[in-house]
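For this view, one protein chain was removed and the others were kept in their places.
For clarity, chains are labelled A and B in written order, and residue numbers in each chain start from 1.
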Amino acid sequence: MRKIALVLTMALLVSVAVFAGAQAEAQAGGAFTPSKNIDWYVTSSPGGGSDIFTRTIMDIAVAKDLLNGQNVVVQYKTDGAGEVGRLLVSQLKAGVQADHTLLTFNSGDLMPMVKNTNNRFENFQPIAHMAVDKHLIFVGEMSKYKSFEEVLAALKRGERMVLGGSKGDDIACHAALIAELGVSQDQLSYIAHDATSGAITAILGGHFDLLISKPAAASQYVEAGKITPILALSTSRFPGNLNSAPTLSEFGYKNVEVPNWRSIVAPKTMSAEAVAYWTDVFKKVSETEEWNKGYIEKQKLVPDYMDAATFTAYGMNFQKEYLASIGKDK
Amino acid sequence: MENLQMLFMGFSVVLTLENVLVTMLGAVLGLIVGAMPGIGSLAGVALLLPLTYKFNPTTAIIMLGSLYYANMYGGSFSAILLNIPGDSPAVMTALDGYPMATKRNRPGQALFTANMSSFIGGLIGMLILTFMGPLLADLGLKFGPAEMTALLLVAMTSIGWLVGESPTKGVVLTMVGILLASMGMDTLTGSPRYDFGNMYLLGGIPFTPFVIGAVGFSQVLKLMEERNKKVEAHIGQKLTIRGSMLTLHDFRRLLPPAIRSGFMGTFVGVLPGAGATTGAFLGYAAQKAFKSEEPLGSGAIEGIASCEAANNAAAAGSFAPLLALGIPGSGTGAVLLGGLMMWGLNPGPLLFSTNPDFAWGLIASLFLANLLTLVIALGIIPFLVKILTVPVKMLIPIITVVCVVGGYSTSNSMYGVIIMFLSGLFGYILDRNGYGVAPMLLAFVLAPLLESNMRKAFIISHGSLGIFFEKPIAAFLIIVLFAIILTPVIKFVLRKAGVLKK
Partner (left out) sequence: MQTKKITSKMVIPVVTAVIAALFIYLGITKYGFWHEVRGPLPGFFPTIIGFALLALSLLAFLGGRKEEETKYPIENWYPALGVIGIMLATLVIGMLPSLALFVILWLKVYEKYNWKTTLVGLVIIMAIVIGAFVMWLGVPFPKGLIYNLIAY
C-alpha cells in the first residue's frame, strides 16, 4: 500500500512540475502563436446566428492558415440562457488555456447579462468587433398603417398599437424608440418572440401592425412584397430594397439606433501577446473575400472591424448607455 | 395538377444514384441519432449538418431532409424497447409502445406498427404538402396568439383524458408540470422568473434530461424489482421479420388512427410554434375519443399508431411554412433554414418561382426518404428485438449509462445529468404512489406555449377579453372549449334529473 502511495505522490509531483513549467514557458514573452487546440465558446445552440458567425470565421482562419496549424473546437455552453458559459470564460485563470480561449459575444448577449446577472463587460478581454446590424420598422400587407407618417399621426390621436420583434436587442430598440417619440409603453406596446421569424409569421397573418427586424430576416419578404419598410433605425438610410424607409431625423426627431454587434472576446487573463495575435487574426479574416462576400453580404450585415483597443472603448460605452437606460448605475 | 407535374420533375432530380445513396445515408444516420435519448432532432440535424457540406447544394439538402425525417422514425425505437423516448415526440409512443413490447410480448409488432404508422402519417403529410403547401401555410398564418390560445386550451382539456384512474393525482401533476415549465427566462419581459437566484435556472429546466430522468431513469429504478425474474424463454417467438409482422386484423386496427393522425398532425405541424411533439400528443389524445380495442396505455396498437403517424405528419407539415414562407416552425426548422440559406437557397415566397427544381426536388426526396426509412427500419426490427432478450440485470447498468450520457449531451454539462437524476428520483417516487408522470411532461411542453400566446393576445387586445370573441377562428375554438367542458356537467345534471338514462 505504501509503495503505491509513494508512486502516486511522485506522479502527482511530476505532473504539477510539468504544469508549472508549461505555464512559465507561456509567460516567457515573445510573440504568441497557438500551440494547442483553441477552445471557442458559443453560448447559443448550434445552427443559430452566433454559431454560423463562429464557424465562418473559424473556417476562413483555418483555410488561410492563420492558426499555426491548430484546430478550433467549438464548445456550446447554453446553460442558464448562456450565462453559465460567459461566466466560465470570464473566470478562467491566466495561462496557456486562457490564451487559447475565445468567446463569441454579441450585444444581444451583453444586455441580458448585465440586466440579469452581475457579470459585466469589463470581466472580459475584448478582441475584435466584426460586424454590425441595425433595425428597421416594417408594416405588413394587412396593417392599418402604410407609412410612418400615418403611424405618427395615429400616435398623436392617442391610438394604441403593437410592435412585434424578437427578444434581445429588438427590445432595447423599441425602448429607445418610444423614449425618443415620447410615447408610453402602453401606447406602443411590444411583443417579444423567441426569434424574428415568429414576429414575421404574426405580421403576415395580420395579428398586429408593426414589425421590427434586422435586414437579414426581413429582406426576402420585402422582395416578395409582403412587408414594407417604413422607418430605418439608423443614422442613414439602408441600401437596396430597404432604401425607401426614412430615418427618424427626416421627421424631425433625433435618430435612434441600437446596433446589434457581433464580436469576439476572451478571458480577461489572456496575455497581451495573445491579444495582439488574435486581434490581428480577425483583422485578416475581416479583409478576406470569403468573409465579405460569403458572410457579410449574405447576412446583409455592415462590416465593421474594430481592434481590441477600439472595441474595448466602444463596448464599455455601449454597456454604460444600456445600464443607464434600464436604471442601473453599474 | 400542375403541382403533380412539378412533383414528377422533382423526382427526376432526386432519382440519380448519388442522390438516392445520400438519401439512404441520411436515413440511416437519422434513425440512429433519433433512437438515442438525449440527442433530439435539433442536435442531430445541427451536428450532422457539417457532413452535408461536401455535396452540392441540392444533394446536401436532400440528405438533410431525409436525416431530419428519419429522426422522427428513430425516436420510437428506444421508446418501445426501453421505455426511454429517443426524443420528445416519442414520449407518447412509449406509453403504449413499451407495454405492448413487454407485457403483451409483441415487441416486433410494436415496432412494425410504429414504422407503418410513421410511413402512413408521413405520406399523408407529404401529399397534403404537395397539393396544398402554400395554401396550408397561409392558413397557418391565420393562427395568431388569440387563436393559438384557444386551440391550446382545447388541447389542455384532453390532458384530462390521460390521467387514468385518479384524476386528482393526474391534475396535481399537470399543475406541477406547468409550474416547473415557468421557471427560467420569461421571453415576453426579458427577465428571469422563478430562477431563485441560480444561474443555471436562468435557462429553466431543460426538457430532454427531464424526460430522460422522469421516464427513463425512474424506469431503471423500477426494473430493479424485476431483475431476478427469469427471462422467459421465448419459445415460438420468432425473432425474424416474419414473427414481427402484423396480422391483417392488427393492420386494420392501425389504419384509422394513422390516417386520422396523419391529417391532424400535418395541420398541427403547420401551426406556428407547434411541432412534432404537440402533434404526437394531440394525435394520442384524439384517439381517446375513438374506440380502441384495447385500453390506451396498456399496449394498444391504436395508441402507437395515433401518435407515430401524427409526429411524422407534423414533421412533413412543418415543411409547408418553411418552404413556402421561409418560416421555421421549430428549432430544428431553424437549423434547416440556416443550412438552406448557406447554400444560397432562400426559402420563402419566392422559392417556388426562382428555384423550382430545388424546392420540388426536396419534396420528392421526402417521399423517397419516407419509403427508404420504412424499409430500413423494418429490416432491422429482428435485430432490435434481440435487445429485449438481454437479461434485466445487464440492462440496468446499460440504461443507467445511457441516461447519464443522454442527460449530459443535451447541453454538454453536468447540469443535464443532475436534472436527469433528480427527475428520475422524482418520477420514481411519484410512480410508486400512483401518480403517472405523462400529464406532467405534456403540461411541461404545452403550458409555455399556452401562456405566451395568451399574454401576447392580451397585449394585442390591450388587456381586453374581447379579442377571443372577435376573431372568428378563436371564437369558434372557444365555443368548442366550452362544449368540451360543459358536456360532462350537462350530462351529469340531465342524468340526475332523470332525463338521460344512466
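Keep this in mind: contacts are C-beta pairs under 8 Å (C-beta built on N, C-alpha and C of every residue); 3 or more make two chains touch, one makes a residue touch a chain.
Given the structure is predicted, the values throughout are model-derived calculations rather than measurements.
S.K.: Would you indicate which residue among B:Ile61, B:Ala101, B:Ile178 or B:Leu246 is in contact with the undisplayed chain?
M.R.: Here the residue in touch with the unshown chain is B:Ile178.
S.K.: Please identify which residue in A:Gln97, A:Ser147 or A:Thr288 touches the non-displayed chain.
M.R.: Of all options in A:Gln97, A:Ser147 or A:Thr288, contact with the hidden chain holds for A:Gln97.
S.K.: Looking beyond the chains shown, say which of B:Ala137, B:Val402 or B:Leu477 touches the absent one.
M.R.: Checking each option in B:Ala137, B:Val402 or B:Leu477, the one touching the absent chain turns out to be B:Val402.
S.K.: Determine which one of B:Leu95, B:Ala315 or B:Met454 touches the chain that has been left out.
M.R.: B:Met454
S.K.: Given the full complex, what residues of chain B touch the hidden partner chain?
M.R.: Residues 32-33, 36, 39, 43, 47, 166, 168-169, 171-172, 175-176, 178-179, 182, 186, 188-189, 191, 193-194, 217, 220-222, 224-225, 227, 393-394, 396-398, 400-405, 408-409, 412, 414, 417-418, 421, 424-425, 428-430, 432-435, 447, 451, 454-455, 457-459, 461-463 of chain B touch the chain absent from view.
One rule holds for everything that comes next: only the chains that are shown with their structure count from here on.
S.K.: In the complex formed with chain B, which residues of chain A make contact?
M.R.: The touching residues are 45-48, 51-52, 75-84, 87, 112, 115-117, 160, 162, 167-168, 171, 186, 189-195, 197-198, 200-202, 204-208, 220-221, 223-224, 226, 298.
S.K.: Using the touch definition from the top, list the residues of chain B that touch chain A in their complex.
M.R.: Residues 42-43, 45-47, 49, 140-146, 184-185, 187-192, 199-203, 272-273, 321, 325-328, 331, 334-335, 338-339, 341-342, 344, 346, 348-350, 411-413, 415, 456, 459-460, 462 of chain B touch chain A in their complex.
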